[in-house]
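Could you have a look at this structure, given as C-alpha cells, before my questions?
Of the protein chains in this complex, all but one are displayed in their positions.
Up next, chain A:
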Amino acid sequence: MDAFTRFTSVAAVLPNENIDTDQIIPARFLTTTQRAGLGKFAFADWRYDADGRERAEFPLHRADLRGAGILLGGRNFGCGSSREHAPWALLDMGIRAVISTRIADIFRNNALKNGLLPIVVGEDEWQRLAAFEARELTIDLDTQRIELPDGGAIPFDIDGFARQCLLRGVDQLGYLLSEDAAISRFEQTHDALTRAA
C-alpha cells in the first residue's frame, strides 16, 4: 500500500446520492482474479455508450477534470456490495480520496485498506468544497485538513489507527500477525465452546 501523507490534485464532483458499488464497478468486471487494471472499467456504464465510446457528458471526461485525484461524491457513497474492486478501480483511475457527507461502512473499510482516503464532511463543508470543482485541493492527513484554493481549510476526522497505517503505508495484516500469541491464547478457551465447520 502506498503511504498517504499530503496529496494535491484537482477535485471532480459526482453529486448523485447513493453512488453504489454496481455503478463504481459493474458486476460483469468482477470476474478478474487480479487487483490491477480495473480503472478503465470504473463507472463503465456512465462513461461509455453502447459502442464503448466515451460519453462527453460524463463529468470526469471534461478536459479540466481528466486525471482528477479527488472525488466529491453525493451522500451515501459506496453503498451496496462488499466488492473491494470498487476502491481498486477508483485507485487505478488515479483517485486517492473520496469526500462525501456519508460513506457506506464496507466501502470505507475497503478504501482505507488500500490507501484510498475516505473523508466524511458536513453538508455545508461539502458545498464549500464543491464550489472548487476543477481547482486543486490539498489533503493533509497529518494535520487532518483539506486546504482550499482560497487559503481556507476544512478539518476532518479519521480513525486514529487507520490514519497511522496510511501515514506510514503499512498494512493492518502485519499488526494482526504480531498479535499471534494473544490470538492463540483466546483460541484455547474459545475452541472448547464453539467448533465450526
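Throughout what follows, a residue touches a chain if its C-beta (ideal position, glycine included) is under 8 Å from a C-beta of that chain, and two chains touch if they have at least 3 such contacts; residues count from 1.
The rule we apply is simple: contacts and distances are computed from a predicted model.
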Q: Look at the options "Manganese import system permease protein ScaB", "Hydrogenase formation protein HypD", "Response regulatory domain-containing protein" or "3-isopropylmalate dehydratase large subunit" and return the one that UniProt uses as the protein name of the missing chain.
A: "3-isopropylmalate dehydratase large subunit"
Q.
Touch as defined at the start, partner being the missing chain; which of A:P26, A:P59 or A:G94 qualifies?
A. A:P26
**Q.** Residue among A:L91, A:A104, A:L148 or A:L166 that touches the chain left out of view
**A.** A:A104
Q) Per the definition of touch given earlier, which of A:T5, A:Q127 or A:Q172 contacts the omitted chain? A) A:Q172
**Q.** chain A, residues in touch with the chain not shown (by the definition above)
**A.** 16-18, 20, 22-23, 26-28, 30-35, 45, 50, 75-76, 79-84, 87, 102, 104-106, 109-110, 113-114, 159-161, 164, 171-173, 175-177, 179-180, 182-183, 186-187, 190, 193-197
